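Coming up: subunit A.
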Amino acid sequence: MNLILEIASGLCLLLGSFLCLSGGIGILRFPDFYTRMHAVGVTDTLGAGMILIGLMLQNPQGIVLLKLMMILLFTLLINPAASHALAKAALRNNLHPVLDESTNEGRNKPSKP
Partner candidate 1 sequence: MVLGLYNYWIVVLLMMIGFYIVIAHGNLIKKLVGLTIFQTSVFIFYISMGNVDSGSAPILAEGVSRYSNPLPHVLILTAIVVGIATTALGLALAVRIKEAYGSIEEDEIQIQDQLTEDNSKC
Partner candidate 2 sequence: MLAHLPILQVIVPLMAAPLCWFLDRSKLVWLFALLVCGFSCLTSIALLQQVMSSGTIIYQLGGWDAPWGIEYRIDELNALLLLIISTIGTIVLFAAQTSLQKELPKERHTLFYSLYLLSLTGMFGIVATGDVFNVFVFLEISSLSGYALIALGKDRRALWAAYQYLIMGTIGATFILIGIGLLYQMTGTLNMDDLANRLAEVNQTRTVFAAFAFLIVGVCLKLALFPLHLWLPNAYAYAPSIVTAFLAATATKVAVYLLIRFTYTVFGIELSFSILPLQNLFIVLGLVGIFAASTAAIYKTNVKHIFAYSSIAQVGYMIIGYAINTSTGLMATLLHLFNHALMKSALFLALGAVMYRIGSVQLSQFQGLGRQMPLTMAAIVIGGLSLIGVPLTVGFISKWYLLLATIEAGMWPVAVLVLLGSLLAVLYIWRIVETAYFKPPLPGREPVKEAPWTFLAPIWILVLANIYFGIDTRLSVQVAQAASQSLFGINP
Partner candidate 3 sequence: MLTAATIAILVVMLLAIIRCIAGPSLYDRILAFNMFGTKTVLLISVLGFLMGRPEFLDIALVYALINFISVIGVLRFSDSAEFNHQRPEAASIKKDKR
């Protein structure tokens, strides 16, 4: 039983790390704000969730578990909300997604960094 838990937690951690890393690369490499947001979404929910679940499997008892659940809940609640608000605010301030590099070059002017 213990071994299974150990392996499961290890797998979760690894998967989470991989997702985080890919998201991290994504945030650097993606061309515009909205695609970057996608990358962040991946790391923030799935990556974080995986790592947290991995941790939960490490020490499945008592208050520690409770706290981890709380953190998970918070990340799952907070991040989508924040991203939503962020996207909305960005759109309102005339930051348009890059749809096609060749035609839309002029429109992606950053709204004053």
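Keep in mind that, in the parts below, a contact is a pair of C-beta atoms (placed from the backbone, for glycine too) under 8 Å apart; a residue touches a chain by one contact, two chains touch by 3 or more; residues count from 1.
Regarding candidate selection, all candidates are chains of the complex that A comes from, given by their letters.
Since the model is a prediction, treat every value here as computed from it, not as a measurement.
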Touch-positive candidate for subunit A in this complex, from 1, 2 or 3: 3
For the subunit A and candidate 3 complex, residues of the former touching the latter: 9-10, 13-14, 16-18, 20-21, 23-25, 27-28, 33, 36-37, 40, 43-44, 47-48, 51-52, 54-55, 58-59, 63-64, 67-68, 70-71, 74-75, 78-79, 82-83, 85-86, 89-90, 93-95, 110-113
